[in-house]
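Removed: one protein chain of the complex. Kept in place: all other protein chains.
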Amino acid sequence: MAQETQTRIRALATRRAFLTRFASGIFASLIVPAVASGVLDQVEAAPQEGAGPAPMPELPEGMNGQHPIERMLQDLQRALQKPVDQRRWAMVIDLRKCVGCYACTVACIAENKLPPGIAYRPVITETRGTYPNVSRRFIPRPCMQCENPPCVPVCPVRATWKRPDGIVVINYDQCIGCRYCITACPYAARSFDSGYFYSDFEGGLPQPYESLPSPEYGENRVRRKDTSPVGNVRKCHFCLHRIERGQLPACVLSCMGRATYFGDLNDPQSLVSELASRPNAFRLKEELGTEPKVFYLV
Amino acid sequence: MEEELRAREGLYSLLRALFSYPLTYEVVDAIKSLTVMPDSPLASGLEQMQSRLQEPVDRGALIEALNVEMTRLMEGPGRVPAPPFASFYLHGGQLMGPAATAARQLYLKWQAIPETGWQIPADHIAIELGFLAYLARHACEATAPEERIRALQASLDFLRHHVWNWLPGFCQALKEASTDPFFTGLAEFTQEAVRLDLQWLEELLVEEAHRS
Amino acid sequence: MNRTEKILWGIALVGFLAGIAGLIQRFTGGHTVAAYGTYVPWGLWVAVYTTLVGISIGSFLIAALGEGARIRALQPLTRIALLTAFAALAGGLLAIWLDLGHPLRFWKLFLSTNPTSIMGWMAWFYTAYGILLLVLIYLQWARPTSPLLRLLFGLGLALAVIFGGAEGALFGVVSAQALWESALVPIRFLIEGAASGMALVLFLAILLGYLEPESGRFLRWTLLGLLLTVAVLEWSEYSTTIYAGIPTKVESLRVVLFGPFWWVFWIFQIGLGLVAPIILLAFLGERKVWLGTAGGLIAFTSLSAKLNLVIPALVVPELEGLRMAFTGPGLSFDYFPTLSEWLLAVWVVSVAALIFLAAYRLLPAEQARHA
């Protein structure tokens, strides 16, 4: 009997591995509705949130590697196989494709459960010329995740730092809310959470979607008055909680013009490496020496 | 047959109670009152438990001591030697993992909710065993044979695909972590009881499938 | 308690009580009661803090120069200067403490100081300076003859100069804000602080009626010198900036000079804070009443210079177009303090005044001249 048990467990382990290949990622939770019918077979298949790279999500058949989302997901998988200090996350935004729809702005707000007054990724509209010779560009502005982030050294309490993979993060429990880093950022990419709620403008009662925990930094905080992140500085973190699970940042997924790309700059085969090295790539305020890891294509 | 079904319900109710903190006089008395044949696979475990309960100490002190040991083993604070949660064994040491979610979904599918609500993760050993008791009761009370089979089949699936994947690991951990005969006995008793039931259900349902 | 003192107590108490409303709002409404936010992260409270710290340094300089550098003309003012320095420091720290997003986490400044952050350093400077002030106050009153005094005053003088400059460096190193990023900012902070603190001590000494003519003369010319230096610094800063024409910096200056709050610059900072006192000091400074007026003007308008440094830099968008990109509370480049912010500022200043007045009551400021 004992031996039989062992065999069974082993068999299940294999089966588990097999099933997990099909699960997870962005589309992972797909299987959850099925749990109700198939029940515990899926238990094993469900992804382990936050526990290392998740396998490739399920994608439509016949993509032939041509769908940029598919390619980026593969890039992400490869990067997640490496130790964290060998990854260098970067974003490329093709301004020729940005149609000015603000999907990224709102997708980010919804993903990170941002309160009124905070947008990690606003889209700047820049209009030039006089009638009839006019031009207009839309410039989404996430955090640049600078190689030399000016916001980091000024923090008096070491609440913000650059991770080995290049993402500048904030420890909400450490941040005292002095806002020095906001003044230090040349891109205005940091926001102060003053403590507003949608309910302040919408009927006075907490809105259901703002009572949900924010997935930021995998901490699942429920935002409440007077507790972090209220009173903290907040910023775009490339949806760190998503990329660590093998998912693309919210803005990349939603983008209507497919103008935003994400991946590992250290991987010469990645889509972002390819795009960022194009001659038409530039970065904002290069003269400041901040070395942003957000590249724009024109 | 009816008898057996009722016995299963009793068995799982007992097991549930044994893993529900704190232990009560009621459950202690229940263990004391239980008898099995000497050659039963359950005998060794039961004997150990009973031996501990027979110790000539004050009733209150005994139960106090058992609860202290149970706290150390399974309740905390901090890291405990034998975490009583399926996720811990199935999902690389984490708690509240996917198993908890899926277990919860399963209970709800059977329109069952733990009396403790969802405060305690749904993959706690006591809750899973309690659910088996719940299904056993369902099987007992079912008037339609198909319904009875459905409940038994669900018990079997739950045991085979889930509980049995982690329970031996847990019992092992419990056994290794304690010197108290009550808990080493409990570990043995539980593992054997569940194994027996799994075996019994398999045989029963295979036969049933064969017949129909 | 003389009449002047009673009036001062009255004003401070009224300010304190009125300001409590602001304090209550700050604690019930958090930061939603304030107009600062994401694009303009620092506002009135930060300006009040820098002003009060500047005043503290300035007043401390009187004591330190008098006792440490043995400038006899200043020695009669040592005690009042120390009390002023302490009260202003307390007020300044209170202002910045209430400005923090999480005031209760202030201890992290000490337990996890970031060595690369000037603000991290400042926390230690303040502590050292605050302790020094307390020790000096103790010694000054309890052991006025202690030989330690001179040593500590000397040390304090060095500390005050470094620390006054560092306060300015807090802004001067921020390359993202064109208006701040300048080598002149630390020096301006030091000089402006010296002027405002000395002026306040001068004003208080005259008001409380024990200014000695010798001290008055000394301070008159010192202040005049400092003000002229400020004028030169501001002129060189503004003229070179406008000539060089770095867009964001010029834009900030445009806001200062001709923006919606042009009057803060022209009337308060330049008119009442610089030109009027220079005239008074240069031509009418022999009479106590004008000397005191000049001191009062410099001290009380010192906030305008700080407001004109802190806010105009921030109201210029880092990236043009952000103004319209997304809107919401805190996402505005227009800043004007809310009533709550004003009330809290009044409360903080009143607390500083009350500390001063209480100390002044408990510890006699008159002292024997050195032999």
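Going in written order, the chains are labelled A, B and C, and every chain counts its residues from 1.
Quick note on the criterion: a residue touches a chain if its C-beta (ideal position, glycine included) is under 8 Å from a C-beta of that chain, and two chains touch if they have at least 3 such contacts.
Note that in this section contacts and distances are computed from a predicted model.
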(request) Refer to UniProt and select, among "Polysulfide reductase chain A", "Dihydroxyacetone kinase subunit L", "Probable glycine dehydrogenase (decarboxylating) subunit 2" or "Stage V sporulation protein AC", the name of the complex member that is left out. (result) "Polysulfide reductase chain A"
(request) Give the labels of the shown chains that the missing chain contacts, considering the complete complex. (result) A, B, C
(request) Determine which one of B:34, B:65 or B:96 touches the chain that has been left out. (result) B:34
(request) Taking the full complex into account, find the residue in A:84, A:110 or A:298 that is in contact with the omitted chain. (result) A:110
(request) Quick one: say which of A:161, A:198 or A:217 touches the chain that got left out. (result) A:198
(request) Please give every residue of chain A in contact with the chain that is not shown. (result) 26-27, 29-30, 32-33, 36, 59-60, 62-64, 66-67, 69, 96-97, 99-103, 105-107, 109-111, 113, 116, 119, 125, 127, 129-132, 134-138, 198, 200-205, 207-209, 211-213, 250, 253-259
(message) Please output the residues of chain C touching the missing chain, sorted low to high.
(response) 324-329, 331-332, 334
(request) For chain B, enumerate the residues touching the unshown chain of the complex. (result) 1-4, 6-14, 16-17, 20, 26-27, 30, 33-43, 101, 104-105, 107-109, 111-116, 126-127, 130-131, 133-134, 136-137, 145, 148-149, 193, 196-197, 199-200, 203-204, 207-208
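In this section, only the chains that are shown with their structure count from here on.
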(request) Would you mind pulling out the distance in Å between where the CA atoms of chain B average out and where those of chain C do? (result) 71
(message) Report the inter-centroid distance (CA atoms only) between chain A and chain B in whole Å.
(response) 42
(request) For chain B, jot down the residues that touch at least 2 other chains. (result) none
(request) Enumerate the residues of chain A that touch no fewer than two other chains. (result) none
(message) Which stretch or stretches of chain A touch chain C in the complex?
(response) 102, 105, 116-119, 122-126, 139, 141, 150, 153-159, 174-180, 182-188, 190-196, 200, 225-226, 228, 230-233, 284, 288
(message) For the complex, give me every residue of chain C touching chain A.
(response) 29-32, 34, 36-39, 41-42, 96, 99-103, 105-106, 108-109, 112-114, 116-120, 122-123, 170, 173-177, 180, 313-314, 317-322, 324-326, 328-331
